[in-house]
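One protein chain omitted, others in place.
Let's look at chain A:
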Amino acid sequence: MSSEPIISLQNVTKRIGRKNIIDDLTFEVPQGEIFGFLGPNGAGKTTTIRMIVGLISITKGQILIKGKNIKTEFEQAIRHVGAIVENPEMYKYLSGYHNLVHYARMVPGVTKERIDEVVSLVKLENSIHDKVRKYSLGMRQRLGVAQALLHRPSLLILDEPTNGLDPEGIRELRDYLRYLTRTEGITVVVSSHLLSEMELMCDRVAILQRGKLIDVKPIQYFTEGSDSYQTYQIEAQMPEQAMAAMRQMVGIQGLKLSEEGLIEFTTERELIPDILEKLMKNHIRIYGVQRVRQSLEDKFLEITGGGQVG
């Protein structure tokens, strides 16, 4: 793995009028990483992505892709990038295949075989010669991925890639991105406002709010709670009696019955054996105990200081 970052943003600022839409953004992404770009709508994710691919000019600072400046060495820098910016809008009046031919012609070295390879990769063999007009949203999304991968980019940029995909499609995309980073060493930058999506997809996450970078952290930081108090669930026979018994104990907070009939509560780790012992003494049969991982959503709200969006 090379030590040089695939993409590096240095003090990137975008000013429109008198307002800094993006304010002094600095971060790097090394090779092979899936990097998440997280923030509420209007935080500046799309603007940043558009600056990375050269669709929007940079007011201050610079963006380097494999060491090439996107502004001054556009053609050399963009050569390494495959992207979907928001919805993958294709030429509806052309077939999927001709859309790919169109983009293949714009980069040297993309052969007919490569087009076929990418088509089978995204499983569009059966409909590739149909007009894009007839495609479903999921098929368009897959064609979008195909055009982004056509020229074997080192950096794949996906702006809200799960928009309009069904759960099956989202899972496919996720698996596919993992596959690409592992086998081809591709680097992925993906933006989303869906926190749960990022949790399953990314290695590291940057949190953006009102154009400012709040934090860049490995995903584990968000998913594994650092606090001593954690939320647990217990699956028990006769949950009502179990809860009655637990109410007599000290150190249990937020005791409630979840919709699935599980007992949910927050407590210290050290108290769990005591709770179980108490329940067994009361002849309550226990089928399972599990820790509820704090969701990215909770963590996100914690970091950004709660519900202020945009």
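We take it that a contact is a pair of C-beta atoms (placed from the backbone, for glycine too) under 8 Å apart; a residue touches a chain by one contact, two chains touch by 3 or more; residues count from 1.
Here, contacts and distances are computed from a predicted model.
A chain of this complex does not appear here, and its UniProt-recorded name among "Protein NrfD", "ABC-2 type transport system permease protein", "Sulfite reductase" or "Formate dehydrogenase subunit gamma" is "ABC-2 type transport system permease protein". The residue from A:43, A:64 or A:81 that touches the chain not shown here is A:81. Note that of A:107, A:194 or A:238, the residue touching the chain absent from this view is A:107. Residue positions on chain A in contact with the hidden chain: 50, 53-57, 74-76, 78-79, 81, 83-94, 98, 101-103, 105-107, 147, in rising order.
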